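Here the complex is missing one protein chain, while the rest keep their positions.
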Amino acid sequence: MIAQNVLLNEQEMTKWLNELQKEHQKVLFWEAQAKGEERKKFAGLRQEIERQQQRIARPQQIDYQSTAIKLVPPQTVIKNVIMAFLVGGSICLIGQIIYNLFTQSGLGLKDAAAATSSFLVFLGALFTALGYYDELGKVAGAGSIVPITGFANSIVSSALEFKREGYIYGVGARLFTVAGPILVYGTMVSILVGLVYYFVR
Amino acid sequence: MAQNKIGKQTLHFPSTPIITSWASVVGPMEGKGPLGEKYDLVLTDTLAGEKTWEKAEQKMMQFSIELALEKRNLLPKDLDFYLAGDLLNQITCANFTARFLNTPFLGLYGACSTFAEGLCMAGVLLEGGFAEKVGVSASSHHDTAEKQFRTPTELGDQRPMTAQWTVTGSASIIIEKTGTGIILTHATIGKIIDLGNSNAQDLGSAMAPAAFDTLKTHFEDLGRNENDYDLIVTGDLGLLGHGILKELLKEKGISPDRFNDCGIMVYSPDQDTHCGGSGCGCSGVVLTAHLIERLLSGYYHRILFIGTGALLSPLTSLQGETIPCIAHAVVLESRGE
Partner (left out) sequence: MLLKAFILGGLICVIGQLLMDLTPFNITPAHILVGYVTTGAVLSGLGLYQPLVDWGGAGATVPLSGFGHSLAQGAIEGVKSKGLLGALGGGLQATSIGVAVAIVFGLFFATFARPKG
């Protein structure tokens, strides 16, 4: 047993790792020959050695990570946030304009909302297919991911990417690689909300 | 004691296998990079006239080995062995290229270190007297790599600043027992180094310690230091990994002046790749298009080429595993008579 969280130098480290490796091999050999309770005892011992093997490298890893992290180029957060705000806001603005047009043309409020979403999904899908949406996403980040056009982008991009694998396992299956989890968890939460509402009402 | 092994991990090739021919094929973006005019063939689009990117990558590899053979007036049947690898599942590009060549074939996987691994193994085959001519290829393709390792190419996500751009390119070389060209004198086979990085969008940080470990062992085994080389070039650490390697070198008192990285050389800074290039093709095309030429012209006399590879899969990154990395070093010299 060695003390935890001690940064070992390379020789010590190699020495300990070799030692542990030797023991691991030996215990495994005994474990393979043992039966019943005996075997469980050896398995426990072996797992303890495996944990030791992982633990021993940990301080060295932390030491390296702290060196490496200093050199990581910073994300351009301010620029990203501004672009996300402008693009995300603009997409919502377009949504509002479309919604206004739909309500003016005589659609009910609910139908107008659904029609607006559908139209934005169409736009998102169209620009993805034309190859512009990923360029927009590079600049806008969350600004083009969060609106419903981003949902359309996630559907069309994965379907497009895998169309060469055929229409069943390619397009059909991949349509929902990103959208699937959204529907799964969205639906689950909505059912929970419904249930809570049912019992609380 | 193994006859041709020096120290812990270094192989010596006293018969000096010779790189007699080489060729590189790249995609349009690499063609616009700083080395653009030096590649043998720059494709006009990433599909290379094929239906899928995977087929396009396979064609690139085939083109590069065919070009290398043609330059030397050889045919595939003249090769004793063909060694190749790429990044795709089951190294399909290499396997499918070998299907065309009809030569004895060994598939390699060392992620982005594949080209260096191929050079090492070709050296071993020639030194052992098992072959007279060996072909080595490695390839990568930006779109196939994104599709396999990351997200669909049309998905509107932001690449983090630490990300590297997989090079669309393939390189091939022919190594022979006799001939004229660049000689292979030593190779250092790396160990797996894993310092706990798990971010698949930051492979430079993960691979730098592996490159450092191989480099250190190489110096110890041969009793050399950085001044024995005109250039020490790593495969695809990128800007971040290269910076970290320099830090590690400084800590050991090694001057980082003669170090460079293929991932930095392959693109110009305004190409918006963030940390530079990566992929099997990256180190391969820079070596074959640029470095070998400089060795030939006498600009460099001896270089150390260290291929670095991050051995992750999309599954292991999802499972939260850390990334094991490897680096193989090869000493290349111009024949100084």
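First chain written, first letter: the chains are A and B, and each begins at residue 1.
Just so we're on the same page, a residue touches a chain if its C-beta (ideal position, glycine included) is under 8 Å from a C-beta of that chain, and two chains touch if they have at least 3 such contacts.
Here the structure is a predicted model, which means the values were calculated and not measured.
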item	value
In the full complex, displayed partners of the excluded chain	A, B
Listed residues B:Ile18, B:Ala111 or B:Leu155, member touching the removed chain	B:Leu155
Options A:Ala68, A:Leu136 or A:Ala159, residue touching the unrepresented chain	A:Ala159
Absent-chain interface as seen on chain B, which is shown	46, 53, 142-143, 151-158, 160, 199-201
Hidden partner interface residues of chain A, rising order	75, 77, 80-81, 84-93, 95-100, 113-114, 116-118, 120-122, 125-126, 128-131, 141-143, 145-148, 150-152, 154-157, 159-161, 163, 171, 175, 178-179, 181-183, 185-187, 189-198, 201
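FYI, only the chains that are shown with their structure count from here on.
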item	value
CA centroid of chain A to CA centroid of chain B, Å	30
Touching residues on chain A, where the partner in the complex is chain B	57-58, 60-62, 64-65, 67-68, 71-76, 80, 128, 131, 133-134, 136-138, 140-141, 144-145, 150, 153-154, 156-158, 160-162, 164, 177-178
Complex interface listing, chain B residues touching chain A	51-52, 147, 151-162, 195-197, 202, 205, 208-209, 239-240, 243-244, 247-248, 274-275
